[in-house]
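Of the protein chains in this complex, one is absent; all others appear in place.
This part shows chain A:
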């Protein structure tokens, strides 16, 4: 059999036909569909809504995971007062350890506090019988 070559053949048409006047009323049909879609679009959106609500619920739950985790964590955490008591009575932290952990901000704060207490310093000194001891230190 002779080899078939597309370019040697006369152009082969697809052979597809349309019903007569098909294109005459196509636009009317399409426009009708568009109008229908615009009016009774409810089922489609309803379904879409369900999906979006479900998606929203998933997102909310996902966002809640860290909150739930934190909630559990905080409830187990020690409150400040307990911690302070523990540190001052139970641990072997001393002044020097505390001083080492101070940063500039803390020191500025301390300075302010000291300034306020300046006025009472005299009273303390006057009332303190061991003043010499304090000076020598």
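Operating definition for what follows: contacts are C-beta pairs under 8 Å (C-beta built on N, C-alpha and C of every residue); 3 or more make two chains touch, one makes a residue touch a chain; residues count from 1.
Following the convention adopted for this analysis, contacts and distances are computed from a predicted model.
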Chain not displayed: protein name in its UniProt record ("RNA polymerase sigma-70 factor, ECF subfamily", "Ferritin-like domain-containing protein", "Amino acid/amide ABC transporter membrane protein 2 (HAAT family)" or "Spermidine/putrescine import ATP-binding protein PotA") | "RNA polymerase sigma-70 factor, ECF subfamily"
Give the residue, chosen from A:18, A:88 or A:101, that touches the chain omitted from the document.
-> A:18
Which residues does chain A use to touch the chain missing from this display?
-> 1-6, 9, 12-19, 22-23, 26-27, 29-31, 33-34, 37
